[in-house]
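A single protein chain has been omitted; all remaining protein chains appear in their positions.
Letters A, B and C name the chains as they come in the text, with residue numbers starting at 1 for each one.
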Amino acid sequence: MSLLDILAHQLLNGLVLGSFYALVALGYTMIFGVIKLLNFAHGDLYMVGGFIGFIVLSAISSVVGGGWFGIFIAMLLSMLAVGFLGVVIERIAYHPMLSAPRLSILITALAVSLVLQNTALALTNGQYTAFRSDLGFGGITLGGLFITYNQMVLVAAAAVLMIALEFFVTHTQYGRAMRAVAVDADMCELLGINVAAVIGVTFFIGSALAAAAGTMAGAYYGSLWYFMGFLIGLKAFTAAVIGGIGSIPGAMLGGLVLGLLEALGTQIPGIGSEWKDVFSFAVLILVLVFKPTGLLGRSEQERM
Amino acid sequence: MATDDRPGAGTTPALARLAGPLAALADNAAARRAGIVALLALMVVAPFVFGEYATVILTNALLYVVLALGLNVVVGYAGLLDLGYAAFFAVGAYTVGILTLRVGVNFWLTLPVAVCTAALAGVIIGGPTLRLRSDYLAIVTLGFGEIVRISARNMSITGMASGLSGIHQPWLFGWHIATPRDFYYLFCVLAILAVAVSVRLADSRLGRAWLYVRYDEDAAEAMGIDRVRVKLAAYVTGAIFGALGGVFFAVNLGAISPESFSFTQSVLILMAVILGGMGKIPGVILGAMIVILGPELLRSLGELRLLVFAVGLLLIMLFRPSGIWPGRGRQQ
Amino acid sequence: MSGALLQLTGVGLAFAGNRVLDEVDFAVPERGIVSLIGPNGAGKTSLFNCITGFYRPHVGAITFGGHDLRRLKPHRITAAGIARTFQNLRLFREMSVPENVMSGMHCRTHAGAFGAIFRPPRQRAEEAEIRATAAECLRFVDIAGDWNRVATTLPYGHQRRVEIARALATRPRLLLLDEPAAGLHGGEKQELIALINRIRDERGIAVLLIEHDTGLVMKVSERISVLDHGVMIAEGTAKEIQANPRVIEAYLGQEDAGADLEL
Partner (left out) sequence: MGILNKAAAAGAVFVLVAGSAMAQGTLKIGVQVPTTGSEATYGRDMANAVVIAQDEINKAGGVLGKKLTMVIGDSACDPQQAVNAASKLVSQGVAGVVGGYCSGATLPTLKIYGDAKVPFVITASNSTKLIPANPGNAFMINSTGDQQATKATEFLASKGVKTLAIVNEGDAYSQDLANLTRDDWTKAGHKVVAFETANKGEQDYSAIVTAIRAANPDAVFWTAYYADGALLIRQLRQSGYRGVIAVGDGSNSTKLFDIAGRAAEGVYAFSNPIAQFLPAAKAFIKTYKAKFGNAPGPYAPLTYDGMRLLAWAITKAGTTQPAAVIKALASAHNEEWLAGPITFTKHNTLARSNFIVLEDKNNAWIRADK
């Protein structure tokens, strides 16, 4: 492969990986927007979404097949289920904590994450679960670049979800209410906006997006693991920070940027693949220190 | 643990909760003293009564007492969520490993180096991030924890993924600390020192400043408290506790590897702090005991061990945020 | 007003393009008692926050005893000699009354972790001083019996006084009181007036207060400044202010506040 081909391939890798990061990062950033919470459990919802998608697909594949159509149905049902799970988590665990000190709600979020992870661990005995589907390995060659159909479907699906979200947020009443709550929840309460409902919808959408990513990733990569949400949760948070936490376009951009940084970062001589995660976390820390508002985030007003 | 007889002090509520290991008995100094003496006596005879296996487990529990008390300064006193505490534990352990094995330094001389290295790491990580909103610290420390673990895995000086083994057991004034019982007593001393330091820190200008910043950053700042500096002091103090724990962990086990310093390790230490009751020294000790002795007593739990802890953590946060140890909640 | 203790010149502040303070000139003399009044949303608390470093004004100069305050962080400003109370009580919850007041001594003392652990004589002396000062400040504001209670469980009026004691423990030269009379009943207001006068007379501390209770303001203040929509519209003695047509206009714009001025 020529250097140009390698770069093109790594760009493609970054795009695919970045799509997953972006979908998960969106939920992070939306939830942070409305209740200012770093939802540590978000990455685990991605994992739960993958498992539910797998269970659904196993149940329906005899009827609809295990191809992209079956996966699409499984993904929708998984989104629905995990969306509700997100709402339930918010109601049970976070809602009573909204007025408590920030430390308490952060620890609660961590506890929720651990409960989800360890439930999956107990159910799977810590083993990997093979996600069987009928996806082929076909693709097209563009010059020196080989793109599989799976990659195309995946990136397109992620793009459609993100466009739909953007439309929802800018063109619907709930979407506008969501943005308003993100700016000033107290004021919204005074204006008669049902803030609790807006928070619920936000959790539903954010969790559903994570589930969509989880199902697609499970099918695309072919395996599921109880701990698979941890790393992507961290990476998605990094993506959200790079894009500017609280900003929806920022999360999309951040996901893609991080995907590309990782793919290209491992090409830098001297930084082998073993340093890839150190590279990502170093980027996270540097962004937080030097540009905490990220690429697209608005600067927060001075304190008080 | 002298009783407070200075003017204007009395047994003030927050201090009382922080200070005495038996704060519940704060009103009765004699009962408290008797309790402490009984506890110390039990510590001395435990290895003879319970046998070697129990000694090893108790040694591990005492290590967790030290680590949890250190993290308690960060989380319980200053209210900062640190999810990468194992990183400092690793700094201490690797400092000993590298200096004794690769450089040939005497074990006791590595102690100050470990302390300085941990403090420096604390300043480098804490300095910039403690200026930001406190939530960010959680995620930055998580990232830092992973960076330390992965770096240890990839560098030849840290023995890569296999880690370092053959770390020599130290001598102390002619006493070769070698058997599990020797280490048990060493860790007893360490834990007692950690408790004493925690008590003194809590009842001091700095200890109060941590609480001020934790309860109301703005008001604290308006009272002339430099919040970044005070938080940094907590973070670095915690780092030093962690590193000292790591130093003795390394000589006790004789071998260290990156997987001992994983995220799960950080979470277990955090659980010890929260389950027992953050900010309350006896609570933290209880938490460390639960986290270590619990799984040993309930071996049959097996796979469910962490799930049980996780559910416990969630229930504690929802229904009793002040932790298991009695004492009024700090949350509301 | 050169030689003033606190001097603001042309201070301007804007949030997201909205002007909150516009070209504000303002001064507090040494040992003066000055009030800042104005309708709700006039920018009074914002001005406080500019002085204490919580907000950073976009233009203008703020000097205190001749030193520039603009680039200082809040805790440095406190150390420089400006203490404040908060509009909504901000006592440290779950901490006792003396513990709350001891926070004020933080910027006047030095012991760190080393002192806390090894307790050398110097640290012990300092600790004794902290406690003595806290006790003395509490006596000064006439809180005597409630020392072992958690501060936030005290009656409201007492909590206000604990906040003042806490501010006094920073040993300020200027004390900013943000609506100290809010929520107090008649008798307590009289005590507050006496306390403000004692703070100035016995301790030589200048006092700047924001207050809605114009009656109290008229009684206690030597000078009064009126802020409306971020602009300083009047400055003078109580009599001058009561007679100022712009002030009356500003207050009439606010339906319910007009009555206050009559008092």
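Simple rule for what comes next: a contact is a pair of C-beta atoms (placed from the backbone, for glycine too) under 8 Å apart; a residue touches a chain by one contact, two chains touch by 3 or more.
As the structure is a prediction and not an experimental result, all values here were calculated from the model.
A.B. asks: Tell me the shown chains the invisible chain touches, ordered by label.
C.D. replies: Per the contact definition above, the missing chain touches A, B.
A.B. asks: Looking at the whole complex, which of A:A217, A:A239, A:L253 or A:L288 touches the chain that is not displayed?
C.D. replies: A:A217
A.B. asks: Would you mind spotting which of A:S62, A:S99 or A:N125 touches the chain that isn't drawn?
C.D. replies: A:N125
A.B. asks: For subunit B, which positions touch the chain that isn't shown here?
C.D. replies: Given the touch definition above, subunit B has residues 41, 44-45, 47-49, 51-57, 60, 150, 153-154, 160-163, 165-166, 179-180, 253-255, 257, 259-260, 296, 299, 302-303, 305 touching the missing chain.
A.B. asks: Residues of subunit A in contact with the chain that isn't shown?
C.D. replies: Per the touch rule, subunit A residues meeting the hidden chain are 1, 5-6, 9-10, 12-13, 16-17, 20, 125-128, 130-132, 137, 146, 148, 150, 217, 221-223, 225, 227-228, 230-231, 262-263, 266-267, 272-274, 276-277.
Note that only the chains that are shown with their structure count from here on.
A.B. asks: Would you kindly say which chain has the C-alpha centre located farthest from the C-alpha centre of subunit C?
C.D. replies: A
A.B. asks: For subunit A, write out the residues touching at least two other chains, lowest number first.
C.D. replies: Correct list: 303-304.
A.B. asks: Counting only residues that touch at least two other chains, what does the list for subunit B look like?
C.D. replies: Only 218 qualify.
A.B. asks: Applying the document's contact rule, which stretches of subunit A touch subunit B when the two form their complex?
C.D. replies: 36-38, 92-93, 96-97, 100-104, 106-108, 110-112, 114-115, 117-119, 121-122, 125-126, 230, 234, 237-238, 241, 274-275, 277-278, 281-282, 284-285, 288-289, 292, 303-304
A.B. asks: Which stretch or stretches of subunit C touch subunit B in the complex?
C.D. replies: Against subunit B, subunit C makes touches at 52, 54, 73-75, 78-79, 83-84, 86, 90-96, 98-99, 102-109, 111-113, 115-117, 119, 123, 126-128, 130-132, 134-135, 147-148, 150, 166-167, 170.
A.B. asks: Under the stated contact criterion, what part of subunit B meets subunit A in this complex?
C.D. replies: 75, 79-81, 83, 125, 128-129, 132, 134-136, 138-140, 142-144, 146-147, 150-151, 153-154, 214, 218, 263, 267, 270, 274, 303-304, 306-307, 309-311, 313-314, 317-318, 321, 331-332
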